[in-house]
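Only one protein chain is missing from this complex, and each of the others stays in its spot.
What follows is chain A.
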Amino acid sequence: MLKYIGRRLLMMIPVMLGVILIVFTLMYITPGDPVDTLLGDDATPEMAEQLREELGLNGTYIERLGKYLVNLAHGDLGICYSTKQPVMDRIIQTFPNSLKLAGCSVLLSVAIGLTLGIVSAVKQYSLFDNIAMTLAMIGNAMPNFWQGLLLMLLFALHWKILPASGFDGWTYMILPAITIGTSSAAAVARMTRSSMLEVIRQDYITTAEAKGQTELKIIIFHALKNALIPVITTIGIQFGHLLGGAVLTESIFAVPGVGKMMVDAIKARNYPVVQGGVLMVALTFSLVNLAVDILYAFVDPRIRSQYK
């Protein structure tokens, strides 16, 4: 098992290198110069040139990429152009907020998604199933930013029961968590339903029924446990989407997370912050995928036996 985890961790290195290469190249070819945003309208061309030199923006693509990789190998993600703080410090400030938000959204989407999925599967083609699956389709189709504003209008403006934006306590997390959790909940619900439908037609379910087990027991201990593998995969992938989806949602709800930091950095062409932020999200995504793979072993004894 440990060998497997070690191998998977090593495999993450080329993935991270690929991510860096893509982000670095994209930022390099994107029109715009960080110096223009940093200096504002009053700057003289001399000031601009001096700053460009200071920030190392005058080097060639290869020089700049090489320097970035060498620094990265030393654990240095660079310095934020605007605040002059190390990028790592900015990530440490913002990442926990994004993680909290993503965590809440996952909990929410799992709770809603699993419940809807199980009931829909058990009561296939019933009115509940039809309504739940229509809602799941709508949930998947709604754009985050639109849904976010809609929730804000309803809960903050009309009913005045939740704060519109900010990040001052758990009440501030509810609306953004619902916003980014809805589409995941929809995906989890659909996956749970189809996976459960496959399982409840198996012979061992019939056997369990014949043994006189209650429906609830059969669903939880026999059906759900066997239906979980694809659901866990979906949740893992959704977690990555939640971190990524938070980019827009964090801006709408003014959550000081890594997503909002990246959006602001992209606008200002603050290259080190964008690269550091994307790298962090990619790393988390990879680690969550690894965790999901390990989780399979706990859920499915057949997979566990392969690791031995």
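Here are some notes:
The working rule: contacts are C-beta pairs under 8 Å (C-beta built on N, C-alpha and C of every residue); 3 or more make two chains touch, one makes a residue touch a chain; residues count from 1.
Convention: contacts and distances are computed from a predicted model.
The subunit not displayed here is recorded in UniProt as "ABC transporter substrate-binding protein", chosen from "ABC transporter substrate-binding protein", "Cell division protein FtsW (Lipid II flippase)", "Sugar phosphate isomerase/epimerase" or "Anti-sigma-E factor RseA". One of A:165, A:194 or A:233 touches the chain omitted from the figure, and that residue is A:165.
Of the candidate positions A:6, A:32 or A:143, contact with the unshown chain belongs to A:32. Touching the chain that is not shown, out of A:198, A:264 or A:300: A:264 (per the contact rule at the top). Annotation for chain A: contacts to the undisplayed chain at residues 30-34, 36-45, 47, 50-51, 54, 82-85, 90, 93-94, 149, 152-153, 156-157, 160, 163-167, 251-257, 260-261, 263-264, 266-269.
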